[in-house]
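Right, I'll just put the structure down here and ask away after.
Yeah, one chain of the complex is gone here, protein chain that is, but the others are all in their spots.
Let's look at subunit A:
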Amino acid sequence: MSLISCRALSKSYRKGPNLVTPLSALDLEVPQGEFLALMGPSGSGKTTLLNLIAGIDSPTSGELLINGQDISKLSRRELTRWRASSVGYIFQLYHLVPVLSAFENVELPLLLTKLSRRDRRAKVSAALELVDLADRADHTPAELSGGQEQRVAIARSLVTNPALLVADEPTGDLDRESANRILDLLRSLTRDHGKTIVMVTHDPTAAAAADRVLHLEKGVLLETAPGPHP
């Protein structure tokens, strides 16, 4: 069963006098539990597609079903609520709050829930355990390496237990060793925890960690290449 279904998905916006169309009538199915990599040159529309899937941008036309729900029809408020519970976003530059500790950063999405302090603590601790950073819970981002920061960001995206994770070049700012560790972590999330991951990357090595690789060019899916991990 597909977790993500895009049907004739298009996105256009005005830039000065020009109409820019980063995505044009795109069809895509992503099964549950798949690790999908999106590749393509700059401006090909891959980040636009990722943002649409993450619910932080709205399509101009077409259908975008996530877990059977057309999120393009949701109101702004409903979409915000959906994001809080159904998707985790991993940024290239981590985007942790600098004055908060790793623990507090991971706890951020849970502050919106009705969970008790004890339950929040348990969930945050479990997420930090999962990314192997339980011993760095009290450290601020400035006291962590880039790889550790990204693992904290992954823990933050996981803490509400969403079925879908989207990652925008999660290894783009990391050295090879740290990047490999992040990719191993993402793979284990699909393999052991059944998460569906959509990852944008420029890096063929990172893409190779995915189950499937899609190439986008000028808003159109050109090629489907199977990854090395069927």
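Convention: contacts are C-beta pairs under 8 Å (C-beta built on N, C-alpha and C of every residue); 3 or more make two chains touch, one makes a residue touch a chain; residues count from 1.
Keep in mind that, in the parts below, contacts and distances are computed from a predicted model.
Chemist: Out of "ABC transporter permease", "Glycine reductase", "IclR family transcriptional regulator" or "Oxidoreductase", what name does the UniProt record list for the absent chain?
Modeler: From the listed options "ABC transporter permease", "Glycine reductase", "IclR family transcriptional regulator" or "Oxidoreductase", the omitted chain resolves to "ABC transporter permease".
Chemist: Check the options A:51, A:72 or A:148 and report the residue that touches the missing chain.
Modeler: Checking the options A:51, A:72 or A:148, the one contacting the hidden chain is A:51.
Chemist: In terms of residues, what is the contact footprint of the unshown chain on subunit A?
Modeler: Considering the whole complex, subunit A reaches the absent chain at 51, 54, 56-57, 76-77, 80-85, 89, 91, 95, 97, 99-100, 104, 108-109, 111-112, 156, 160.
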